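A protein chain is absent from this complex, but the other protein chains hold their places.
Let's turn to subunit A:
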Amino acid sequence: MSTVDGLTAPVDVADEVASASRRRLVRRRAGGGATRSALGRKARWAGWLFALPALVMYAVFELYPIITAVQYSFFDWDGVSVATPAGLKNYTRVFTEPQLLASIIHSFILIIFFTFLPVLLALVVASIVREIKSKALGATARTMMFLPQIIPGAASAIAWTWMYSPNGAVNQMLGAVGLASLQRAWLGDFTWALPAVGIIGTWLATGLCTLLLMAGIGKIDTSLYEAASLDGANRIQQFRAITLPGLRQEIGVCITITIIAALASFDVVFMSTQGGPGYSTQVPGVQVYQLAFTENRIGQSSALAVVLSIIVLAVILPIQRFFREK
């Protein structure tokens, strides 16, 4: 990353997208660095002034809540009365309470559905859509793919709950193709509830990943494909040698966003299963909410939230590194 945007937090994804494209620009006009830094020094303080409103918002609505959450996590507090210091008790409980630990494991399982499947699907779809010559058709395909993204997660979870219901669309379709033996109450099944919830995430994330990857493919020089096909490379070889390396940055962004969505998942699980049946789809996001707002255990909830944030950072930072290094 350039020094100008040194403020950026490592996991700030929106900025990541922006700087990915900026990097290409910088690379293209190599040698422009001298003028930039001279200008930069003069405008540095003016720049801070422009950033001030945003910084204030960031401090009040991001930093302050994070700091207070860390503070609360060392207390036993019901949110109303006087808090009593709890030391590290809230943290030890996160790692000793089997249900809290299981919820963290569930969120890692969700990565398969929120990240791996969408990125794979998006790669396939994006490479196919690239070949669609008709502009209108391409635009339609893009819009269709992106539609799930504009529906709130909570709303789509409700729609999927209907589809998964014992008489819902999923079971009807299975019956129609002669797979009635596979019909089950998906969200009420101890084995299948977590994958079923995961599929909702797949459906939500695929559109976003496709759009990002299509944007990335659009930036790959088409002459590379022409040259490759002249050399006799088939589609799969072209995909491996040109598309995949060309999309390194975008895939990194996709994986980052979707892993955060998986580990910090809340809306989809909360609206579809509330963590049930039993504890089979319980995730930390829902636990944090229930601990704080149903059980009024603000300290315990904050401790789990802090642990969750650290886990997300621990997973995301190496991924960021991997996709950044050339």
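Just so it is clear, a contact is a pair of C-beta atoms (placed from the backbone, for glycine too) under 8 Å apart; a residue touches a chain by one contact, two chains touch by 3 or more; residues count from 1.
In this section, contacts and distances are computed from a predicted model.
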item: Undepicted complex member, UniProt protein name, chosen from "Anti-anti-sigma factor", "Sugar ABC transporter substrate-binding protein", "Fe-S-cluster-containing dehydrogenase component" or "ATP synthase subunit c"; value: "Sugar ABC transporter substrate-binding protein"
item: Residue touching the undisplayed chain, where the options are A:G138, A:G175, A:G188 or A:G246; value: A:G188
item: Which residue of A:V80, A:A136, A:I150 or A:L230 touches the chain not shown here; value: A:V80
item: For subunit A, residues in touch with the removed chain; value: 1-3, 6, 8-10, 23, 63, 66-68, 70-72, 74-75, 77-85, 99, 164-166, 184-190, 273-279, 282, 290-291, 293-298, 317, 320-321, 324-326
